[in-house]
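A protein chain is absent from this complex, but the other protein chains hold their places.
Chain IDs A, B, C, D and E follow the sequence of writing; residue 1 opens each chain.
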Amino acid sequence: MTVGEIIFFFTVFVTMIGALAAVLARSIVHALLGLITTMFGIAGLYVYLNSTFLAMMEMLVYVGAISILIAFAIMLLGSYSGMSGNLRAVGKLTLAGGTAVVSVYIFFKFVLTNMNPLSFAKYLVTTKDIGRVFTENLVLPFELISLLLVVAIIGAVMLAIIARNVK
Amino acid sequence: MSDMFYNNGNIYFFVALFMLFCGIAGLVYRRTLIGMLISMELILNGAGLNLVAINRFISPENPYGAAFTLIIMGIAAAESSLALAIIILISKRYHHIESGDLKELKF
Amino acid sequence: MTVQYSSFIQGALSLLAGLSVTIKSFFMPVVTSQYPREVLDITPRFRGHIKLLADPENPEWAACLVCGVCQAGCPSHSIKKIEGEKIEGQKRKRLTSFILDFTTCSQCGLCVENCPSKGIGFSDDFNLAGYKREDFYFDLVQEFNKRKKSS
Amino acid sequence: MGGLVKLLDTEMVRLAVGLVLALGFVVFNALILTWMERKVAGHMQLRIGPKEVGPFGLIQPLADATKLLGKEILIPKAVDKTLYYLAPILIFIPVIVAFVVIPFDSYLLVKDINVGIVVILAFSSFTVLSILLGGWGSNNKYALIGAIRSVAQNVAYEIPLLLALLSIVMMSGSLSLKTIVEAQKGLWYVFVQPVAFIIYFIASIAETNRTPFDLPEAESELVAGYHTEYSGMMFALFFLAEYTNMFIVSSIAVTFFLGGYNGPFFPGFIWFLAKVYFLVFVIMWFRWTYPRVRFDQLLNISWKALIPLAFLNLLVTGGLLKL
Amino acid sequence: MARFDIDRFGAGVFRPSPRQADLMIVSGTVTKKMAPVLVTLYEQMPSPKWVIAMGNCAISGGPFVFEGQYNLIEGVDKLVPVDVYVPGCPPRPEGLLEGFLKLEEKITGKRRFPGPVQRW
Partner (left out) sequence: MVNKTEEELKAAFSELTVVKEDYNQKGYHLSCDVAPKDIAAVAGFFDERRFYLAVELCVDYRDYLEIVYIFSLHMSLCKVKITVKIDPVKPVLPTISGIFASAYWYEREIREFYGVLFEGHPNLTYLFLHDGIDFYPLRKDRIPVTDNDKRELSSFSPEQSEDSLCINMGPQHPSTHGVLRVVLRMNGEYIEEAFPVLGYLHRMHEKMAENRTYPQFLPNTGRLDYIGAMSFNLGYVTALERLAGITVPERANYVRVIATELNRISSHIFWLGAYLADLGALSPFLYVFDDREQILDVLEGITGSRLTYCYFRFGGLYNDIDDAFIAGTKAVISRIRSRFPLYEKLVTGNVIFVNRTRGIGVIEKERARKNAVSGPVLRAAGIPTDMRKLEPYACYSEMNFEIPSGQRADALDIYNIRLREVETSLQIIEQALAKIPEGPFMTPKVPKKLKPRKGDIYHTVETPRGELGIYIVSDETDRPYRLKLRVPSFSNLMVFPELAKGNLIADAVAILGSLDLVIPEIDR
């Protein structure tokens, strides 16, 4: 194994641990920390998938915006966002068992049966390529996303105005 | 070069799958709305990873997967901001944010 | 747009004016004194702790008459002990012990004012510091003798 | 010897060496800046500042650092230990990453990433994250309010900052810092884009939490803001990061607007450092002149003045480029 | 202060939080209401830490001690260990600086400047 591979496996490991922590952590802030770890790991995986730009966007959008937003909300809510109301032991066991069975089934059925390495080409996804795709073939989704964001902004502002009047 | 582990698509798929299941489990397991939101983000992240990996191994010359992942990010940003606004509203109205007790839809 | 641009520009100008003040002072000479290296002159009327003055007629003696007026007049009972001894052939007592607890003194100067024999003055000690509270229980008579010797 | 060169040429080794150098520079820079800040403050207030320790008080920051190292690390009882320990470490990630991509000179550059500026901006969010976690983990009301303020402020000012930089990216057509610097061989972008520069500079002061935007640590309101409960070395890490952030935002400003390492006579890195430290001096100058703005005013400045202005600037830039 | 500038000794940086402080200057009367706060504050400071009692009020209650007083702690040293006492009511700034130098002497074991001359 090379250094690169060790780092790669570490990244995979970190991603999975983070995902587990995001689900299982008792404190909601710790769960958020798990989510951030996962995102960090995924950004690393994007680098291994030859798209640095995407990795950076992952950091910028998920870590920089979304998780900070969530953390902000947790802090605004203060005592409400506590750890109350998780499932009891029986529920947990059932859930874990069910998830494990289904995932193992899918893993063996679809993933392991197709272990042969897929074709590898040394293409580096540059910012230019993505931009070209967006402007040539994906114009409509791109515009729709802009529209969605605008609607989301307006909606959030409306909700904030409503929230101000609730008391 | 081609036998390097990080050129094996299955690993990426596995991670994406794992995140999907973690997310689903979290959606069921968490009862506070923020916890559920975090699980949602896990699922979206997994989907993004899956898209990029497939794109990279199946047709690396057209970065449609990367583009769609960017779109997912946009959706996630919009979704989480709206969700958080709603959660804050709910907390002000009901003084808690547990999903089980939210029975009225009308405000 | 809620921000009006004329006020905006005015505000920016006021900020620049503030900057000009500080940068001017940046190049101005400093006004501080470097204490341990240079010591400021202390005003002659400085009210430090008290000291005993010599009797103008008899410089060997402190001018104190051991009357106790200062002790009685002190607002915070800082003057702990005044004792004198009668000496043959002299009209008045000679001071043997004068203990000042400087840690309770408020440096008001009432003792100096009230003293009928003008036997108390202010010292110029302005930079006292010590490791113990007891460092500031002064025996003024000893100090007086020390000063007498050195002069 | 040949082997050594080869070794240095490997990506990983180059990166590692770069990181170590960057760490060293972070510490050195913070020492210089603390000394500089106190000297500037002193002279602006008609006094001398540090003087007695070493020549011109130069040893002073070193002495302070030694003192901080020797301090007892006091962990308050009520803190969330994970977050409490994690916050000062997290705050260092963006600092180190930024040093990887900033070109000190045409050859003094750890790695020229083609999305360099995005890297810096992406990782810069860790600063606010760690402030948030530190504030929450300290379990202190002042720290919490400081943290919340910090987030609102950083989110608000990230937008004009990005937009201001975007207009430069549009002009140079590249995200790589080195290309942007090379494009300014003739004319610095500050003369082409003065509005963008002003917007960037204001926003970057806000991003680094310096007066007049130092609300997260406003001592007259929040005691010490988010680091109220931190002491000794943990506090020193926050402190280091703050000063390094000051250096980083200034160096981005220099790279984007002031021609980076371009300049006559002297080697590039001297020009670069001179420009950066001048900007840092200006930031300090602001600090010792202005009172602090209020929180709602702070957000208003960003949302009502800077963001529309930045958008306008972006539009005009785009239009002119097309023409 | 405008004229005496303790920053020259590197003691000028103002740290508002007790967690980041090295030195507590008790510069006024300590009342019984204040006492628990003061002790908490001292305990919040990370060691090594020092205390200067500045002014007669802090040293001994100063002129406010009288028979039948009901609200004073007669000296900070009853609550926390005091390293240097700076008497005076109020002390002159030089006194406080001298206190700093005394503290330095106590910590390092040697004195950089010649000590003050007793003037009397």
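Basically, a contact is a pair of C-beta atoms (placed from the backbone, for glycine too) under 8 Å apart; a residue touches a chain by one contact, two chains touch by 3 or more.
Here the structure is a predicted model, which is why all the values come from computation and not from measurement.
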| item | value |
| --- | --- |
| Contact with the hidden chain (one of D:I145, D:A164 or D:I248) | D:I145 |
| Chain E residues that touch the omitted chain in the full complex | 1-3, 16, 18, 28-29, 31-34, 37, 41, 63-64, 66-72, 89-90, 92 |
| Residues of chain D in contact with the chain not shown | 41, 44-47, 141-142, 145, 149, 211-212, 214-215, 218-223, 288-297 |
| Footprint left on chain C by the chain that the document does not show | 10-12, 14-15, 17-18, 20-22, 25, 31, 43, 45-47, 73-75, 106-110, 113-114, 122 |
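Here is the rule we go by: only the chains that are shown with their structure count from here on.
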| item | value |
| --- | --- |
| Each chain counted as touching chain B and chain D at once | A |
| Per Cα centroids, the chain farthest from chain B | C |
| Chain C-chain E separation of Cα centroids, rounded to whole Å | 18 |
| Approximate Å spacing (C-alpha centroids) for the pair chain B, chain C | 74 |
| In chain C, residues with contacts to at least two other chains | 31-32, 34 |
| Where chain D touches two or more other chains at once, by residue number | 42, 45-48, 51 |
| Residue ranges of chain C touching chain D (in the complex, touch as defined) | 1-3, 8, 15, 18-19, 21-23, 25-32, 34 |
| Residues on chain C engaged by chain E in the complex (per definition of touch) | 31-37, 39-40, 51, 75-76, 78, 101-108, 123-133, 135-136, 143, 147 |
| In the complex, chain A residues that touch chain B | 1-2, 4-5, 8-9, 12, 15-16, 19-20, 22-23, 28, 31-32, 35, 38-39, 42, 45-46, 48-51, 53-54, 57-58, 61-62, 65-67, 69-70, 72-74, 76-77, 80-82, 84-87, 91-92, 95-96, 99, 102-103, 106-107, 111-112, 114-115, 117-121, 123, 125, 129-130, 133-134, 137-138, 141-142, 145, 148-149, 151-153, 155-156, 159-160, 162-163, 166-167 |
